[in-house]
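The complex is shown incomplete by one protein chain, all other protein chains being positioned as in the whole.
When the chains are written out, they are named A and B in that same order, and each has its own residue count from 1.
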């Protein structure tokens, strides 16, 4: 098995290429399926790209919210795991998530959440290969409160817009 | 020997750590001597760091300007070479250089210019290792005119100040 890991995100470094969506869906679905990817790249304005994925909040509000206990956490990687047989597609975990990260799968409507690829995330590999490091592996205990990264991607993008475009950035999203 | 190379510079990516100055002087002088380093980091305002080094201008104005032909170019790497025996420390090459890059050595006053480390530059290695890539090796023919990079570092820093700080940037240097 693997040790606890976490995917650090450098939003400003995201190019919007979506190779993470391609790599994730190739790995989990067997073919390119961006909307089934566990990491989804939002772009509410060109230049303000936000990879949106599970942050493994310390208190796992999604797990707590599931009425049928379909969600659990992996003892080693600390990822959220979904039991697709139990899942009733109610959407409560989406509402409980501070960033509304989970999705109902575009194929079978089951809750779909990043499982950290059992310790060796595909998205991180392609992002590193391309030289962006917008998604970067962190192996030591991150000195951050992971829940802080579970945030609505439009709000993140608004911050990026100001960072990049100054006052103009307040108008574009 | 080696093939023609060039060091691309990404000023906005320079962290100001000066490990390039350390690595260069370690290699050429045997010990840490930042002011003898062939790459020197200017920081006219914090945040606006500019690695200043020879760009191997296509027309080599420094070589032309030397009254005693102490300067030449390496046939393989295309770097500028200084014959320290011939150098009379007149400073003509510093004046001829569009960016005033060369300097008189803090030890023996001889003109000192980047020699591209015979094809395997030390500064590039440490910058890459640190993940900055502010100094990056380019091996194919760059689609850039190298002389454009020979520019006064204060002028470069002024541009960076605006890029980072907006209107405020026009006041800080």
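In this text, a residue touches a chain if its C-beta (ideal position, glycine included) is under 8 Å from a C-beta of that chain, and two chains touch if they have at least 3 such contacts.
Please read all numbers here as calculations on a predicted model, not as lab measurements.
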Considering the complete complex, identify which of B:35, B:64, B:89 or B:139 is in touch with the unshown chain. B:139
Touch with the missing chain holds, among A:24, A:87 or A:103, for A:103
Please identify, in ascending order, the residues of chain A that touch the omitted chain? 12-13, 15-19, 22, 25-26, 29-36, 40-47, 52, 89-91, 94, 100-104, 106, 109, 129-132, 152-153, 163-168, 172-173
In chain B, positions touching the absent partner: 8, 10-12, 136-140, 142-145, 147-149, 151, 156, 159-160, 162-163, 165-167, 169-170
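The criterion applied here is as follows: only the chains that are shown with their structure count from here on.
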Compute the distance, rounded to whole Å, between the mean C-alpha positions of chain A and chain B. 42
